[in-house]
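Down below is the structure, laid out as structure tokens.
Here the complex is missing one protein chain, while the rest keep their positions.
Order as written gives the chain letters A, B and C; numbering starts at 1 within each chain.
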Amino acid sequence: MEIASLNVGIIGAGRIGRVHAKNLSTCVAGATPRMIADPDLDAAREVAAACRIPEAIADYHELLASREIAAVVICSPTDTHTTIIIEAASAGKHIFCEKPIDHTLAGTDRALEAVARAGVKLQVGFNRRFDANAVRVRQAVENGEIGAPHLLHIISRDPYPPPIAYIKASGGLFADMTIHDFDMARFLIRSEVEEVYVAAGVLVDPAIGQAGDLDTAVIVLRFANGTIGTIDNSRRAVYGYDQRLEVFGSKGAIRTENNHPNAAVISERACIRRDLPHHFFMDRYAESFVAEMAAFVRAVESDAPTPVTGYDARRAMAMALAARRSHDERRAVSLSEISGERA
Amino acid sequence: MEIASLNVGIIGAGRIGRVHAKNLSTCVAGATPRMIADPDLDAAREVAAACRIPEAIADYHELLASREIAAVVICSPTDTHTTIIIEAASAGKHIFCEKPIDHTLAGTDRALEAVARAGVKLQVGFNRRFDANAVRVRQAVENGEIGAPHLLHIISRDPYPPPIAYIKASGGLFADMTIHDFDMARFLIRSEVEEVYVAAGVLVDPAIGQAGDLDTAVIVLRFANGTIGTIDNSRRAVYGYDQRLEVFGSKGAIRTENNHPNAAVISERACIRRDLPHHFFMDRYAESFVAEMAAFVRAVESDAPTPVTGYDARRAMAMALAARRSHDERRAVSLSEISGERA
Amino acid sequence: MEIASLNVGIIGAGRIGRVHAKNLSTCVAGATPRMIADPDLDAAREVAAACRIPEAIADYHELLASREIAAVVICSPTDTHTTIIIEAASAGKHIFCEKPIDHTLAGTDRALEAVARAGVKLQVGFNRRFDANAVRVRQAVENGEIGAPHLLHIISRDPYPPPIAYIKASGGLFADMTIHDFDMARFLIRSEVEEVYVAAGVLVDPAIGQAGDLDTAVIVLRFANGTIGTIDNSRRAVYGYDQRLEVFGSKGAIRTENNHPNAAVISERACIRRDLPHHFFMDRYAESFVAEMAAFVRAVESDAPTPVTGYDARRAMAMALAARRSHDERRAVSLSEISGERA
Partner (left out) sequence: MEIASLNVGIIGAGRIGRVHAKNLSTCVAGATPRMIADPDLDAAREVAAACRIPEAIADYHELLASREIAAVVICSPTDTHTTIIIEAASAGKHIFCEKPIDHTLAGTDRALEAVARAGVKLQVGFNRRFDANAVRVRQAVENGEIGAPHLLHIISRDPYPPPIAYIKASGGLFADMTIHDFDMARFLIRSEVEEVYVAAGVLVDPAIGQAGDLDTAVIVLRFANGTIGTIDNSRRAVYGYDQRLEVFGSKGAIRTENNHPNAAVISERACIRRDLPHHFFMDRYAESFVAEMAAFVRAVESDAPTPVTGYDARRAMAMALAARRSHDERRAVSLSEISGERA
């Protein structure tokens, strides 16, 4: 008897859609991508050809209507997520959705309710939870290697800013970029954030400020268990993607360095040097994209909870909203202030 | 012709007094310790014997009255600093004083005025400015290696808390411990801090909280030039003294690791490991204590400004006061709010 | 028009056969595994099922007879390599063969002659040439980053010895294990080795000595261009697989560290530690196995020379034979002494 493979439909053939398509067609056991949908049909066809996906379509509704498809992977623009989640849930499909679900908590809540009603699974694309470094830090906290956590530091700097057009639509630094770090903070400390304080500015590019956004920020987090955390964000680290974690606790500390394409060190007349770290998330987090998809497939297969839930997405978005308010009002903001939120 | 050596009197034969006495008697060229004063005459005598200092006395006034003595090194308890500075200045002595000068800005100002009136030199014991790592970071900022600074991080954790009695008299975490980091922040970024925000707690030892103090803190600094900084303090890092710096800027970043007694790495069945870093400031900053004293002697010899001024001491104390107020009032505090202070 | 995929037959369903089967079925573009042969038919079937290979057979001759198959990947025991290479060449198949081709130079030569006569391509499985660290060192030598090479060091230690039965059949330390390092030495320095000196012993397990082999060795290499190299081999490094390279030259040096599963460092009461490096070659060199196969497929597709030739295999085996003679006769041995070999 053959083990049934999970038939997956992919919605969106953009950058992240391609990543998931490729991973599902090669490295993720137990799943088979059957359809890919994108309004840009040529893009869908190109990905389908490259990844041996049998069908490429323009309208994702066709995919939702297919009885063959058991699960969808939503990689479309953020402002379509809530609608597609609701439709997919109604169609009884299990759902993997890229972060964030929605730029509003109200929208997020509508999506989560639809998922709950339909009884389907939902996993959100916080892929960094599956990174070997993050997993190791979480493990150290979980197994008491470093005792009770006291301090957390997340450094998360991009190699260059996105286009201004993207920034205008992205929901801003906190909702677009820091949201990964908000989720990481909760993942590592295993306690909820109760208060957020932001010191931020526009130091990289004035055009980002003119677009109403920020490019450099320090965010202070206060957790329910007493831990105090910081997130350090910059839209431009000239030396490449800078992704480091540190948790300090009563029995010790754990911290991670950047990952590099090679481990060679060169000594020469002027200095001791090594090549730059992985340049951006596609290289740096390549393995975590595979791992999150494998985890989603396993959760569906074994009818187990997904490891990154809709609640996780909601909570991270609430932190993004609190961060923006803290910046605007120049004060610490309690998560309980954010509409509908109990801290 | 022989070069005249600077005759120095040391006031205080406690821990830091011994360090300065030893350094002056051995490694600092151009200076000779002639007298050491301490109300505990036995302590003064012991240090004098160990460091070949000709005279040990109980009352420092005798030292101030000696025509032989050209400069004093004040290592007595903080609450005596202002009085002794005023007396020493009146006596025409050049002054090296341990930090902080005074727990109040008013007291600090009285000391600074006396120094200004007398026209003597004053250097404050922010020894870390003379540490090779700090010097290298400052140099990178100064010569533009990392471009304009955007973000600063100072990690400064002690291996264990001082006795509760000490904590009660110390002026608290910010005035006693963070004050070094406040000075380091100004030294590295070369711009004044305008606003301070504190998230702090008692996570190490409840007795510290009962004494009215904090043992764990994150301090956010906003500088006039737009740089955003954080200081991470803990009274107890079980793995020893943790002293790291990072400045991130428009053209790159510089960061320092801890210094270790040896550079050996051991690979064994369980892990790859190395010995702990230097355990506390006596070992970690040993060379900087020599260098600051040499700098003081050079400043006196060549009638040049001292590299760490009374203004530096005043400014760091103002930051400590702002930090406490931020903690007490749970809000960001502008330095301009602190009495008499222009931000 | 569709690009034709290279149809591949795999001979051998053991450990390394599985690796190549999996890589060919997922990560290597342009190739499709069509058949797998193993006298143990169940093993062949199991791999076929796991890797979606349509046909599993017991006798590889069937595979060689198939007109569908354009290339073979030989993963059978070493003593079958020469025979299968000759048969595959006669059948006009392109050949990827695991190292070494043969424990004798005469056997190797027969295989190479058959390949030359048939005009097929042959690539040998020195996968480490495709490792990112090795590539980076080679690149530094090639582009003159470190000037003319003077000194080379290869550290290559296994985590544990193979079973004694394997050791008896393996051809010994030099032919089985050091052969990778011999090839690496030639690859990095880009000059031929002219003389070999060995200092070796049995320090890990007396049973290895009783089997006529060695478990610990230092091999000194003298290259035609004057470079002097060392190889350090041990059959048992308790901390895991230790694979490091260093080339020192007139303008600098390059060296590589071990690769680790994560980049986390833990500071605790006793020490600063990190987890062990990748435990053995399956993890450590996983990516290089993919890369070598992709290179083979590209060479066949584009009718270009393969990057690791039969001559490379012959030369490395000659070095292994010289190393054994050096050990037996306790003297430096010229490669020109090895039968039929011109240094």
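As a working rule, a residue touches a chain if its C-beta (ideal position, glycine included) is under 8 Å from a C-beta of that chain, and two chains touch if they have at least 3 such contacts.
Bear in mind that the values here come from a model prediction, so they are computed numbers and not experimental data.
Undergrad: The complex has one chain that is not drawn here; which of the drawn chains does it touch?
TA: Within the full complex, the chain not displayed touches A, B, C.
Undergrad: Among A:C27, A:V202, A:V238 or A:A286, choose the residue that contacts the chain missing from this document, as touch is defined above.
TA: Residue touching the chain left out of view: A:V238.
Undergrad: Pick out which of B:A65, B:A132 or B:A304 touches the chain that's been left out of the picture.
TA: B:A132
Undergrad: From the listed residues B:P54, B:G92, B:P261 or B:P305, report the one that touches the chain absent from this view.
TA: Going through B:P54, B:G92, B:P261 or B:P305 one by one, B:P261 is the residue touching the chain not shown.
Undergrad: I'm checking contacts with the chain that's been left out. Which of C:C27, C:A58, C:L203 or C:A286 qualifies?
TA: With C:C27, C:A58, C:L203 or C:A286 as choices, the missing chain is touched by C:L203.
Undergrad: To test your reading of the contact rule: which positions on subunit A touch the chain that is missing from view?
TA: 237-239, 242, 267-277
Undergrad: If the hidden chain were put back, which residues of subunit B would touch it?
TA: These residues touch the chain not displayed: 26-27, 132-133, 135-137, 140, 145-146, 251-259, 261-269, 275.
Undergrad: Just checking the interface: what residues of subunit C touch the absent partner chain?
TA: 147-148, 150-151, 153, 157, 195, 197, 199-201, 203-204, 216-218, 220, 222, 226, 228-230, 232, 234, 236-239, 242, 248, 250-253, 330-332
The rule is simple: only the chains that are shown with their structure count from here on.
Undergrad: Would you kindly tell me how far, in whole Å, the mean C-alpha position of subunit C lies from that of subunit B?
TA: Once rounded, the distance between the two centres reads 58 Å.
Undergrad: How many angstrom lie between the CA centroids of subunit A and subunit B, rounded to a whole number?
TA: Centre separation, subunit A to subunit B: 43 Å.
Undergrad: Between subunit A and subunit C, what's the gap in Å when you average each chain's C-alpha atoms?
TA: 39
Undergrad: Show the residues in subunit A shared as contacts by 2 or more other chains, in ascending order.
TA: In subunit A, residues 251-253 touch at least two other chains, as defined above.
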